[in-house]
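Just one protein chain is left out here, and the rest sit where they should.
Entry: chain A
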Amino acid sequence: MLNLIAKLGQSTINIIAMLGRSGLMLFGALIGKPQFSKQFPLLVKQFYFVGVQSLSIIIVSGLFIGMVLALQGYFILTTFGAEASLGMLVALALLRELGPVVAGLLFAGRAGSALTAEIGLMKATEQLSSMEMMAIDPLRRIIAPRFWAGFFCMPFLTAIFVAVGILGGVLVGVDWKGIDAGFFWSSIQSNVDWWHDLGNCFIKSFAFAIASTWIALFNGYDCVPTSEGISRATTNTVVYSSLVILGLDFILTALMFSN
């Protein structure tokens, strides 16, 4: 019993220490005098790796999720004769929940794991240490551009995911099932609120971007610099990011949409 309490205490201390280290990492990366001439090219490069290279998975997933959503929605709505509301159903489901959450999960799986593995390998091959010994702060040169790239790319990826998802809904609802295009689009136009739906979608997206990028970067930076350590860190990134995104989604949804 005493051992169990001791283990629980140790785990709590470890978690608090880990949170402290991750906070210090982010603080060290983001706080300081900006050096635009040196940091901007690094940021552009990371936009490409984090954002552009995630586009294909986002577009394909968005398309299929939109199509499935429309198909399921159509089956249910036709039983009530309400298939004209299919556009609203697809748009609201994507904007409020599926867009930010699924884009976040895909981002964690594609870009997050890549960030962790890259930084972990840089640590294992002593590239981060060599940078420190060259009097170059790896937090500013390695962590900061990747964090900002994740922060700015995720909302864009979410927007693309939602847009492609709606187009997937159009393909199924309008082109396949023959719902009138005017009904489809007007139901979206009249029921989607700029702030309540679109604004909250982006707020969620920014929150998920911060959480998943932070987790990915910290797992790489703090990993045990061995092949097993990097493998574990990469897995942790996907698992922790997914859980945090889903947990945060519930909290944000409760705050945003409950009266």
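Please note the rule applied: a residue touches a chain if its C-beta (ideal position, glycine included) is under 8 Å from a C-beta of that chain, and two chains touch if they have at least 3 such contacts; residues count from 1.
Heads up, the rule we're going with is that contacts and distances are computed from a predicted model.
K.L.:
Pick from "Pyridoxal 5'-phosphate synthase lyase subunit PdxS", "Nitroreductase", "Phospholipid ABC transporter ATP-binding protein MlaF" or "pH regulation protein F" the UniProt protein name of the chain that isn't shown here.
P.N.:
"Phospholipid ABC transporter ATP-binding protein MlaF"
K.L.:
Quick one: which of A:Thr78, A:Ser129 or A:Gln189 touches the chain that's been left out?
P.N.:
A:Ser129
K.L.:
For the chain that got dropped from the picture, name the residues of chain A it touches.
P.N.:
38, 125-127, 129-130, 132-137
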